[in-house]
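First the structure, then my questions, so here it is.
A single protein chain has been omitted from the complex, and every remaining protein chain is retained in its original position.
Note that the chains are named A, B, C, D and E in the order they appear, and that numbering of residues resets to 1 at the start of each chain.
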Amino acid sequence: MPKRIAAFGEVMMRLTVPGVELLSQSGTLHYTFSGTGVNVASALSRMGHEGMIVTRLPDNPMGDAAAAYLRKLGIGLSFAGRGGKYLGMYFLENGFGVRPSRVTYTNRLESSFNTAPEGTYDFADIADKVDAVHFCGIALAMNDGVRAHMKALARAVKQQGGTVIFDCNYRPSLWGEDGYDRARPHYEEMLRLSDVVLMNERDAMLTLGLHTEKEARREQLEELIPQAARTFGIRTVAGTHRFVNGDNSHSLQGFMFTSGQFAYSDLLTFAVYDRIGAGDAFASGIIHGELEVLPPETTVRYAAAAGMLAHTVAGDTPMSTAQDILKAMTASAGDVER
Amino acid sequence: MPKRIAAFGEVMMRLTVPGVELLSQSGTLHYTFSGTGVNVASALSRMGHEGMIVTRLPDNPMGDAAAAYLRKLGIGLSFAGRGGKYLGMYFLENGFGVRPSRVTYTNRLESSFNTAPEGTYDFADIADKVDAVHFCGIALAMNDGVRAHMKALARAVKQQGGTVIFDCNYRPSLWGEDGYDRARPHYEEMLRLSDVVLMNERDAMLTLGLHTEKEARREQLEELIPQAARTFGIRTVAGTHRFVNGDNSHSLQGFMFTSGQFAYSDLLTFAVYDRIGAGDAFASGIIHGELEVLPPETTVRYAAAAGMLAHTVAGDTPMSTAQDILKAMTASAGDVER
Amino acid sequence: MPKRIAAFGEVMMRLTVPGVELLSQSGTLHYTFSGTGVNVASALSRMGHEGMIVTRLPDNPMGDAAAAYLRKLGIGLSFAGRGGKYLGMYFLENGFGVRPSRVTYTNRLESSFNTAPEGTYDFADIADKVDAVHFCGIALAMNDGVRAHMKALARAVKQQGGTVIFDCNYRPSLWGEDGYDRARPHYEEMLRLSDVVLMNERDAMLTLGLHTEKEARREQLEELIPQAARTFGIRTVAGTHRFVNGDNSHSLQGFMFTSGQFAYSDLLTFAVYDRIGAGDAFASGIIHGELEVLPPETTVRYAAAAGMLAHTVAGDTPMSTAQDILKAMTASAGDVER
Amino acid sequence: MPKRIAAFGEVMMRLTVPGVELLSQSGTLHYTFSGTGVNVASALSRMGHEGMIVTRLPDNPMGDAAAAYLRKLGIGLSFAGRGGKYLGMYFLENGFGVRPSRVTYTNRLESSFNTAPEGTYDFADIADKVDAVHFCGIALAMNDGVRAHMKALARAVKQQGGTVIFDCNYRPSLWGEDGYDRARPHYEEMLRLSDVVLMNERDAMLTLGLHTEKEARREQLEELIPQAARTFGIRTVAGTHRFVNGDNSHSLQGFMFTSGQFAYSDLLTFAVYDRIGAGDAFASGIIHGELEVLPPETTVRYAAAAGMLAHTVAGDTPMSTAQDILKAMTASAGDVER
Amino acid sequence: MPKRIAAFGEVMMRLTVPGVELLSQSGTLHYTFSGTGVNVASALSRMGHEGMIVTRLPDNPMGDAAAAYLRKLGIGLSFAGRGGKYLGMYFLENGFGVRPSRVTYTNRLESSFNTAPEGTYDFADIADKVDAVHFCGIALAMNDGVRAHMKALARAVKQQGGTVIFDCNYRPSLWGEDGYDRARPHYEEMLRLSDVVLMNERDAMLTLGLHTEKEARREQLEELIPQAARTFGIRTVAGTHRFVNGDNSHSLQGFMFTSGQFAYSDLLTFAVYDRIGAGDAFASGIIHGELEVLPPETTVRYAAAAGMLAHTVAGDTPMSTAQDILKAMTASAGDVER
Partner (left out) sequence: MPKRIAAFGEVMMRLTVPGVELLSQSGTLHYTFSGTGVNVASALSRMGHEGMIVTRLPDNPMGDAAAAYLRKLGIGLSFAGRGGKYLGMYFLENGFGVRPSRVTYTNRLESSFNTAPEGTYDFADIADKVDAVHFCGIALAMNDGVRAHMKALARAVKQQGGTVIFDCNYRPSLWGEDGYDRARPHYEEMLRLSDVVLMNERDAMLTLGLHTEKEARREQLEELIPQAARTFGIRTVAGTHRFVNGDNSHSLQGFMFTSGQFAYSDLLTFAVYDRIGAGDAFASGIIHGELEVLPPETTVRYAAAAGMLAHTVAGDTPMSTAQDILKAMTASAGDVER
């Protein structure tokens, strides 16, 4: 049965230099609008749910363009207000082979989202109308205003019996020096409010400060994740291990810990077109499985296939339907479909 | 010595979404005109022959655009009439890695070609002016009118002593349910009229209903193809085995059965840019070898190299010259030619 | 106060050759999705209402692309079902100066919309949820199935007390020989069900068969429109007179007949970028005025300004907001806004 | 009845900067292939004749691209040989308003055409197979080799009873200092071989050195053209007077002197998209009228309309069909055709 | 004799939606880098001088792209430092006819230029190396830091005997409420430091608060400009009167007041392609005339022609050479140059 999920987060304008040229070589940009919330709401819409975004857009042509783009993706905008003057933006120069891609941000702290005053969102109304709400650690890094919005909304949804999902997604460049220490109390507060959490053993060690004597990633994972789940009362923890291979392919394995058990997907290996947003596709697969109460083994395989497909699509935002994902769970690399 | 070859078939407009975007992401299409007959006539022109097409185009700007495009490819249009109102079209969304390409057709049954009335083509005149004629199983799937044209033209050419070539090319989606049973009598009639046939062991089993106890593809092939050749009085049967590898490369091996003997090309492995139309390039290589009476070993290697090169070219239609193919038969992967 | 308006009509894919090249010169197309219903629903959304479309889209990538595009325009899709296999399409080659633009249609009669079986739409549900419904004479030209849908929906809305709007929009090429005679009974039936009608004196004479001795257009208009309104019980009749000037500019004057009185806009003269869809913008302005119960003088000036602005926008679909239109009603030709 | 016309001339690659950018601003070029011969052969093909080109193309990818483009235009290539290594090229930067367009040539004197040795063309064979042949003063400016080819071909065609057409088209930059004096003997020789000549009073004065006391252009024309026709035994002389108006429109009037009488078209005024090649469209209209033996009044109006339409088409090469031209002779500025 | 001129000002990234689409319709942007200082330095380089910019660019890929673009324009960067993180940006949606263009700014106050700390520029070194320095009222509107830089640099140059140029360029949206009052003291300080000033009677009235009883613009001008020159000790005051005509053309007349005399250009009327930056081209013409000590009548005609040509070029930045401008001063609307 389709559910209503609201994702809280900033909408950013992505300005991509076409092909593999540098910003100093080209004269053309392609623009789309994305963000973790956008990606999750869009992915869940394609899986048959009603994905909505809780955000604030400027009341000018850039806000209009963002709104049009989000509607195109099938994202509900009834919780997306207008106000402020700016939209966060980032420039993407695609790498090739050994030359990495480069991301350059503009000043997102002045954006409509990051300057939204108290009272911008009607948390009670949102909590009333959704089955679940999704948050991401990127928003948590912004400022006290945004953090206050996040916690208030999480609390409102929890109180109404909705599911709270939190993706740790710690970005060192956003938190700066002593970032882990400054971030920890906020992460802990979000984790205590959450039912479903996206994290792995590195988050547990670095962000939460948990310790282990183990050295192998799998062993670290299996020791620390149950510990974190217990400490913060989290129903389900899920995440991925990713490996960048030499030949422009990546490998990815998903895991999920729930009801005291780990489930793992196969290790999937695949060619990569655009890796930004693939983590959000995996998260959306987990959310789908949790909301539809699928068996953990199915959920984690579904989420890993969703993540894999997101690497093959242009742009940040997952475009695969539930049907595409189910096909990818069974099929081998495909030829033309006609 | 250059020969005159007419290919009978529908001209379709191919509308390709640029890059790897979906139709719902992009706003731009690149269009070309293709079809099995177009591909074969174009490939044979590049091999030094006079390739012509027997078809019907609408008498409107779309027909004008198709005619201009075919002329550009070097295809003779003296047997291409004008009439009707529509052109078959298909949309192509390129896949990437594990995400397959998608083809969406418009209603081709209303096309000028598929609604051509009796009397549209002057079969005696065509038979008089050509050395060979090429047909394809896709056209056979259309409707009774098209099938009647095909058989009448094949008979006219056979009677005049020309070579009749038939590419089985069975498309399940076009014949629908019980397709093999409905198709069989038409295939049998075309095979009896044919001198050179493109087919493999799967066609023999599924389309013609032949049986074998063998399990390996090569063994099936070597049992069934001679049987089919004998049954229908076919001089030469040729085809390919294709393998889709994990790393965006394909492997292809050509075979040719003639005068009671099999000849095989090497197994060629190569990166793939656009695989549509590669089978037609192979067929054109076989036709070239048959018309020029080359040794079967040369013909099948030439045809396989032509098929391989067609995977490296943008669009459906083979663009390689005889010289390019000869070079590819000897050379290893090339660097810049300057 | 915002109203809910449903527009009934076919969604078509418009494939435009960029610049002023011919289809036989170019290799690229830009595609959008439009149709009278799309244009009206989009225009009304930009005027602050909730515009929805009643239509049927194919359940394939073309339907997905159309739906995404309509959502981007802000059009509600809750009455837009999925089924059938094809989408109507047309190719547009832009003219320049004395060289006219050319439109070439594909076979739209096989489209999902034109083959929608009885029972496709839930008329009672639609009538229940809207304040007004809009129809267009183009759909009336399609086939009996579409005509039956139109009349049933008009009746359902009328019965529920909603406003029925009908744009005569007679297209000679669609009705063929003896078209006016074949069309007349259907037009008369629609007019009887309608509250607001878009038509001018030519429609009255040709489609309805009314007669006048007058020769000047204005005099013909002022004699025949009141007569038509009386005969069919129409509350409001509106329309435009358009003049194509020599220098790539057009002139346009709107009229509106309601409560026994004519109101006229000024004669507006302006440079033209893309004239397709401008009539729908005018119609939308009239609908806005009627639903908001503005004075007729205001409504007709607003509608004329909306029509004028639609000539300055790329694509069929009006993109101007109520604010843009109000500004255009007062301002002279603008410089940069910064 | 369709005729066979061969146009002798160089094929050049035109490299156009898109939009109105300068070569130092852009990074993209659009390329086509043109030349007076190309334009005339293409225009006559669209008028229902068989247009062919007598030229020499390099035997490399540039020659292949040129040949493909000419075939696309419908130009017969049986008299177009391959040899040499280079193709003449020119860069076009579009002007805007008061800023003129700029043309920059590459070294065309080394081109395959301009270095074609004696014996390149089989003049007797060409003369045998055509009804008429077209020459242009641009080719006459190249070098002695090209001039020798021109005169030999003109003589061969004249001897076989075919029609010889010559367009004076004197380009000062190509003849350099003392150009008129150096050019005169060659012009006189071509005029003596010609049946139909494109020239106006300025050619008569500057190139042929005729004198008049008159000052008005029309009076000069009516004095000098009959004198030139008499002197060189020319059946028909035709040409245009062009006026560049302030508002990006041009005006054009065609004249034709034949059987001792002048016929004039109306003065046509129209917006201009791409003026290169419009003179060739006018010439083609005159040739069509002469070969079809139309009344001079009809021919000159047809030619003027063809010239006018050529200003509205992208690229050098006229794309209008006979039907388009006939419509333009009657119609006023057109709206959408659908 | 070529001079060295430094222009002080912010470099902005201009992101233009191609064609006439809105930001919410397109998905592509073209980017260039501009600003008053960029435009003036570039224009003067094309007039044969050495144009340099005094600015601060971010030390990241955006700064690299800006620097590459400025070098391409021929602007010297030896006074352009690196530091800070952001570049000011603006989006431009082109209007058409009655629909005005729209400019949307991002947060430029955080830009590298606007956050440049004291000590960023070495004013003595700059003053030592230049003949003249150019300032603009836009920079004056930014913040106290920028204003301090401006005044210090003006003082340094004045002290060294260089020429100080100031373009009033008051932008109401940048100064906000009570803007004229807040701006006045800064303007007065700059005017006192300046030798050459770009301003007109409106600046005199609004920005400087001068009064006149006259009503005609010309009379106001001739009363107020000498008064302002006297008050602030300005050697030369120049400016333009611009008229937007109905048909997409503008008219422009330049004036210049120096040595107690007014000189005027003709009223020039011309079609407009991109009007942004045209005022800077006029200013550059005045600067050129002043530095080359041309007669005022020549200078003002040269400047007006430079301003006119800048309307015909893509992008903000004037691209015309001295030679182009001299040709435009004499010629009428041009045809192709070949």
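What to note about this one:
Note that in this section a residue touches a chain if its C-beta (ideal position, glycine included) is under 8 Å from a C-beta of that chain, and two chains touch if they have at least 3 such contacts.
Everything quoted here is computed from the prediction, not taken from an experiment.
Across the entire complex, the residue among D:91, D:180 or D:264 in touch with the chain not shown is D:91. Checked against the hidden chain, the listed residues A:2, A:19 or A:233 yield one contact partner: A:19. Considering A:101, A:160, A:212 or A:227, the position touching the chain not shown turns out to be A:101 (whole complex). Within the set E:74, E:145 or E:179, the residue that contacts the chain not displayed is E:74. Among A:276, A:291, A:308 or A:328, the one in contact with the hidden chain is A:276. Within the entire complex, the positions of chain D that touch the omitted partner chain are 15, 22-24, 27-32, 60-62, 64-65, 67-69, 85-86, 89, 91, 93, 102, 104, 106-107, 110.
The missing chain lies against chain B, touching residues 72, 247, 249, 269-273, 308-309, 311-315, 319-320, 324, 328, 332-338.
For chain E, the residues touching the chain absent from view are 68-69, 71-74.
Criterion: only the chains that are shown with their structure count from here on.
Of all the chains, the one whose CA centre sits at the greatest distance from that of chain B is E.
Set against the C-alpha centre of chain D, every other chain centre is closer than that of A. Located most centrally within the structure is C, per distance between chain CA means and the overall CA mean.
Averaged C-alpha coordinates give centres for chain D and chain E that are 46 Å from one another.
Shown for chain E are the residues that touch two or more other chains, namely 22, 24, 27, 102, 247.
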